[in-house]
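Only a single protein chain was left out; the remaining protein chains are all shown in position.
So, subunit A:
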């Protein structure tokens, strides 16, 4: 019984939140890794792209709500998502046309493009703050819980409750759908294969008649979709605040690098590694240990390895370790 309680507590406080958070990071890291693989640079503006996409989705959600349209038990934001993706795709294509294309044509190095993307980041950041402000926004509606702690306790008779918020369930289902669709696109379609060919060997791709401009456009649209979906899911699960999204850049980059920059599978695995490390190290294990250890050995303290305010340090530490020990990441990405 105690063991069951421990398992439920662990699921409730670590596994469920970390899985949802990991899926959000994985989607973000997929966007970063696609930019690295195809466009050959590290896009520092990715966090703010997520913020922009989420902002448009929130505005569209408010619009739908004022029209009295809702998705029933699901959050209205899910219906607003296509609007967010479309506007963000437009923004990224326009940015490419006005900024990145110039440097690409001049065959600028990836370091220069990285610095350029810092400029783009400031502009996007400014747009978001001007339009929606710096404050926290909550835009989740619909049913709050798939399984509530009280229902679970009544159902099982255990002391510990297990709550699964609907935003967590939606995150997982959406992330899984998006990942399957992305891999299908990359591995099965002509456009997806031409993207991979372009990423693999640009000169040979040109020689084979692959249109580089088309590959670049497809990539930006995919990045816009991934960033907007990742940002919206994160916002539904927690809340939307422009500064938080800028901060998400660190765990997302850590995830992409742990997995191996440029490797889509790596980005997904990396997302979950970072999320589980962050949640696992900042969780107070007192309760779980209290159930599992013999009565005399139960800890007095919280057994929290790191305060939650230090959770960013976890990504940073993993990032440094990976760069020191295995710079190409788990799935052999590029080491730049």
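Here, a contact is a pair of C-beta atoms (placed from the backbone, for glycine too) under 8 Å apart; a residue touches a chain by one contact, two chains touch by 3 or more; residues count from 1.
Convention: contacts and distances are computed from a predicted model.
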Missing subunit (named according to UniProt) among the choices "Cytochrome C oxidase subunit IV family protein", "ABC transporter ATP-binding protein", "Septum site-determining protein MinD" or "Glutathione-dependent formaldehyde dehydrogenase": "ABC transporter ATP-binding protein"
Per the touch definition above, residue among A:98, A:204, A:305 or A:320 touching the missing chain: A:204
Residue numbers in subunit A that touch the chain omitted from display: 190, 193-194, 196-197, 200-201, 203-210
